[in-house]
Structures are given as structure tokens and as C-alpha cells.
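Missing here is one protein chain; the remaining ones are kept as they sit in the complex.
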Amino acid sequence: MAKPFHKKLFEKIIEGILTLSGSITSLAVILIVIFLFKEGLGLFNQSPIAKGFVLVVNKNNPVNTLDAKSIKNIFDHEITNWKKVGGERDTIILFYLDDINSIYTEEQIGQNLENLPTLFSNLTDSISGIIAFIPKTYINSDFKGKVITTDNIKVSKFLSGKEWFPTAEPAAQVGILPLILGTLWVSIGAILLSLPLGLAVSIYLAEIAHPRVRNTFKPIIELLAGIPSVVYGFFGLVVIVPLIQSVFNLPVGETALAGSIILAIMALPTIITIAEDSIRTTPRSMKEASLALGASRWQTIYKIVIPYSISGITAAAILGIGRAIGETMAVLMVTGNAASIPHSFLEPVRTIPATIAAELGESSQGGMHYQALFILGSILFVITLIVNLTVEYISSKQKLAKR
Amino acid sequence: MTLERRKELERSKKRSEKIAFGTFRAMSLLVVGILFVILGFIIIKGISVISWDFITKMPEDGMTKGGIYPAIIGTFCLIGGSMIFSFPIGVLSGIYINEYASNGLVVRFIRLMTNNLAGIPSIVFGLFGMSLFVNTLGFGDSIIAGSLTLGLMTLPIVIRTTEEALKSVDNSFRQGSYALGATKLQTIRRVTLPIAYPNIITGLILSIGRVSGETAPILFTVAAYFLPKLPHSIFDQVMALPYHLYVLATSGTNIEESRPMAYGTALVLIMIVLFLNLIANALRKYFSKKVKMN
Partner (left out) sequence: MKRVIISVIVLAFAINSQAQRIKGSDTMLPLSQKEAETFMKNNSSNKVTVTGGGSGVGIAALIDGTTDLAQASRKLKMDEKIKLQEAGVTYKEVIAAYDALAVVVNPENKVGQLTREQLEGIFIGKIKNWKEVGGDDAKIIVYSRETSSGTYEFFKEHVMNKKNFANDVLSMPATGAIIQSVSQTKGAIGYVGLAYIDKSIKALKVSYDKGKTFIAPSMETAKNKTYPVVRPLYYYYSSKVEAKVKSYLDFVLSTEGQKIVEQVGYVPLK
């Protein structure tokens, strides 16, 4: 039976649409990569000095370049002598744009600020220890001072930097080590709490519990996954934070531990579902052989079932960590968000997702801070990609082994 | 080995089994207990706040009085918007993977990408949505930008459930249809989809549950702190329940007075999500029984 041409065409079109839909997720992942990096990569090879501004010093000052860290320390009055940054023994004198009003009169500055370039030029020329933070537009060709050059932001510095002051002036400090460590602390804490618990529950459900018990417990645990993260955050804020504060007698309750507890609860359903599925795949024959040899059910579980399903359990743990690393709102509400390197679980920490959620709205779009936040997003993306691929690898190996 | 010793061993084996099983049971009860503590806490604190006015009135007096009507409407707008996008594409994609894609490598790749998409943190979706929909495409903070972002996020759920639903359709149905001279497309439309349909609906409901609870993706794509009026078009911003709860919990000029509102909002949000989950579960059970009877 020959089909009419237009019908064939119709089928081809539909097939085309289906193929297109099939590739939608791949397309989405690629688009996400493109847009995250497009917005973020501009951060590197850019000066950390605020856009449109320069740092100038006296022309006799031997210092030519300063790194972002020293600039911050100078303007925080931590470094007060040029000798510390490789210059001569001379006190550092800070000069901000606004200070001009306390040195010169309105008349001297001029009605339309037309005298400013000359004044800045004279000022940097007359004060030997000066470092001035002024707009680029006020630097003329006959400027008598010297413009300080700064190292551009490098990937290595970005990853290993210990200070996160993305809006600091004159030089932004974009070191994300505290954020990375904060994220890891909270996530690892969460997995330490939830893995034993999740494992116990999945063993109980898969091997021990009566089917009736299992059928009641399973949907209840799945409900845990349905509760929105902001509700968990709210619960953490009003219940867990004060609880931790009083139990450990701490000055503050907003700690990594609070975040870990909340994340542990949130990761439980993921861990339990995957681990239980994996435990259930243990062949009946193996279990029966063990029991026939006189082993108890418990011995069978920890000598046969767990070793057999260990890769599934590992996958569950890794996926749980992945979930925890990416969780935003709940963590934002309970961890206190202090961007310092954590030393214990009872200190406030700041995670990568929380940083993005809290800061993106106020940052100037396309600016350095904005770019830094997109790079943080890219890092999160890469981490979760690695997590997923690892899980994929483990489970494909598991399937092969069981064939 | 003496008999005494063997008995001793046997007894210790029993004992350790008892301890282990007891611990496991206790831990399972603990997990279930956690859920009830959280739910119970929100319900007890929130139930007194909920009233007809709370659900149908605008927030008043710096969010310390009035209701959460615009946030509820906003959440429904986002649910509708994201489903218009993700449901058709997700179902089509699922059909392609299960019925059309013949190359195993292609299927594996698509599955891998779908899993990757499912694993991406919600805040990253927020960043992406802001960059593509809000800025590059120029939608601004709007229902359409938020819906597309949320829709993208729920795609994997729809795709997976569709795929599973199609997979559960017995091959004999398809072969029967082919034998009668139907084309592949006709078979899918007339035979496979109608059988798989109930399970696909379950996936839809689950993704609605996800959409109604997410905060991070809508932070920078649609959510408004406060709007004096309801949205008029898909280019308007809306308030949304999860973001509203976040706002009530952390900002506002009078946090103590807006606390009850926060409990009420949390309860409404939880009720919506749990209700959807229960429906999905019930549907799944109902239809699986029906299929068995056939």
C-alpha cells in the first residue's frame, strides 16, 4: 500500500521535530556552558582596580607595580610605609577623590572641575609618599606623577585567594578559597550525617522491613524530597539555629553544622532511593547461598549484600554530595555567610551558591563582581558535571560487572 | 569446637543481629520522624494564620497583615508558563529517545545529557536564565523569563517519566498495530501514547511540584519583592510563594510581626507541594492496578 507523498512528508516533519526535541537537553547544557562562561570569563586578564580609575604615585617613588592584596592593605592602613612594598622609607599618604575638597577651595577647583587634572598633577608631584585613587579621565598627557600598574586577575590567584571582597576599592579581592572550602565543609558534613542514616534506612527497607512497612515508609521518605528548600531553610532558621546555639553554648548559631544538618535531611531521599535500588539488585541466589551456609541475616547483609552493592552505595553518596554542593536557599538562610576560612563545624561559613544568590542582585551588571559570580556559577556547574559523570561511570561499570 | 562454644557463637550472632536490626529500625523511624517534626512544626505554627482572607488578600502594612494572594497567583502563573514549555518538548523528547532513536550511542549520549541537566544546581539555572532570557533576549524580569528557566529545569523530569512510561508499554501492542498496517507515527499516536499517558501525567504533576517550590532560579528572572497589583501580561514580574517566604523570613521592617505570615506562607507552600505529590502517588497506584487488570 503506497502512502501519498504528503503523508510521508508529514511523517518526516514529525520525525524531525522529535529528533530536535531529543536533542533539547544536550542543547540546553551547551547553552548553559556558553552563557556562564561568556559572562564570566571576562574576569580574567582584567585589572582588579575599579573601572575608570587609576592609582598614581609620585614620579620619584621606586614602586611601579602593586598587587591587589598590597593595595588593599595600604588602603586599610595595614601597610603604612612604602618600605614594606619595596619602596624607600617613607610614610604612605592616602588620597581619595573626595579629599580634594579639603585641600583646595571651590574656586581653585573651578566651576566645571576643569582645574582638577592640573591640581592632581601638582599634588602627586609635591607629596613624595602619596598614593592617589582618582578617575582616569583626570590624567592628562602632561601628568607629572606615575601610574601604578597592577597584575591582572589570574585563574590561580582567583582559586587560591583567601579574601573575598569583590566590591573593595581601589582593588577588588576576588579569592574564592574560603567559599570553596565553606561549600566543601558544609557538604561533607552533610554527607557524614546522612550517609550512615541513609544507608541504615535503605538496608532496613530493602532487606529487613516487612513489605507493608516498606510501602508506608517509602512514600513518606519521598515526601521529604518534595518539601521546598526554602521551607527547610526557614525551619533551620527558626528551629535548628537557636538549638545549636544553646546546645553547644555558642556565641552564634548560624554555623556550618546548621547547614550540614539541613542539607543532610535534604540529601536523605536521594541517598535512600539510590542505595535501596542498588541493594535490591543483589541476586537472591547469593543471599540464599549465604543463609544456607549458616550465616545469619545480618551476616549476609554485611558480608554479601553491602559488598555486592557497594558501587551503587558509592553512587548514592556522590550524588548526595552533588545535591548538597548545589543547594542554595536553605544554606543561605542558616550558615551565617562569613567569608572566612572555616576551622570547625561550629563556625559560620559561606558557600558558593549562597554567595551567588545573595550578591548578584546588587552587583553592577557586566562589572567585575558580576563576572566573578558567574565564574562561581561555572565552577558549580563543573563540579556537578564531574559528580554526574562519576556516578554515570560507576553505574555503567556496575551494569557491566553484573552481566 | 565444643558444643558450648558453638552455642555461645550462635547466641552472639543472634545478639549482634538484634542490635543491628534494632538500630536500623530506629534510624528509619528517626528519618520518618524528622519529616513529621518539620511538617508538624509548620502546621501547628501556620494553621492559625490560614484563613480565607489570608489566601485572597494583598499583603498590607509592610507584609505584617493581609494575605499572600499575589504570591499564590504568581506561583500558578509560573507553573502554567513552565508547563507550556517543558511538557510538550519533554514528552516529544521522551518519545524520540524511546521510539525513534535507534543508535545506542545516541541514546546513551542523550541520557547522559539529560542526567547532567537534572544534576545542575538550581542557582546555576538562575544565572543562565538571567543571562539568556533576561538580558540577551531582552525579556527583562518577567513571567516568560522565569517560566522558561523553570521549564528548562524540569525538562529532565518530564523526559524521564515519559521514557519510563513508554518503556512499560508492552511491545506486543506495537507489533499488533504494525501488523494492521499502521505507520510508526500512527502507532505512537493511537496505541503507545494512550497506554503510557497516565504515567506521563504523573511526571507532569511531579514537575509542577518542583516548580512551585523552587526559589533560586526565579530570584533573578521573575520574582518580585512586592507588587501592588496582579500581573497583566507575560512580561510582568510576579511574586511567588517560595520567594515570598524567603522575603518574610529575612527582610521586612518588622520581622517579629511578619513571622506568623511566614508560617502561613510555608504551610500553604507545603500543602500545595504535598498535595501534588499525593495526587501523583495515587494516580500511579490507580493506573498500575488498572493496567494489571487489563
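Details
Which chain is which? They are A and B, in the order written, and residues in each are numbered from 1.
Definition applied: a contact is a pair of C-beta atoms (placed from the backbone, for glycine too) under 8 Å apart; a residue touches a chain by one contact, two chains touch by 3 or more.
Since this is a predicted model, take the numbers as computed values, not measurements.
One chain is not displayed; in the complete assembly it touches the shown chains A, B. Touching the missing chain, out of A:129, A:236 or A:348, is residue A:348.
Contact with the chain not shown here comes from a single listed residue; of B:66, B:140, B:198 or B:260, that residue is B:140. Checked against the hidden chain, the listed residues B:197, B:235 or B:275 yield one contact partner: B:235. Across the entire complex, the residue among A:252, A:295 or A:389 in touch with the chain not shown is A:252. Per the touch definition above, the residue from A:4, A:211 or A:361 contacting the chain not shown is A:361. Interface with the hidden chain, as seen from subunit B, comprises residues 62, 84, 135, 138, 140-141, 220, 224-229, 232-237, 247, 249-256, 258.
Listed by residue number, the positions of subunit A touching the unshown chain are 50-53, 72, 75-77, 96, 135, 163-169, 178, 237, 242, 245, 251-254, 332-333, 336-340, 348, 350, 357-359, 361-367, 369-370.
Here is the rule we use: only the chains that are shown with their structure count from here on.
Between the CA-based centres of subunit A and subunit B the separation comes to 24 Å, rounded to the whole angstrom. Taken in their complex, subunit B has these residues touching subunit A: 13-14, 16-17, 20-21, 23-25, 27-28, 30-32, 34-35, 38, 41-42, 89-90, 92-93, 95-97, 100-101, 109-110, 112-117, 119-128, 130-132, 135-136, 152, 155-156, 159, 181, 183-185, 209, 212-216, 219-220, 242-243, 245-246, 249-250, 259, 262, 266, 269-270, 273-274, 276-277, 281. Taken together, the subunit A residues at the contact with subunit B in this complex read 1, 3, 11, 14-15, 17-19, 21-26, 28-29, 31-32, 35-36, 38-39, 196-197, 200-201, 203-205, 208-209, 217, 219-224, 226-235, 237-239, 265, 268, 272, 296-299, 301-302, 319, 322, 325-329, 333, 353, 356-357, 360-361, 365, 373-374, 377, 380-381, 384-385, 387-389, 391-392.
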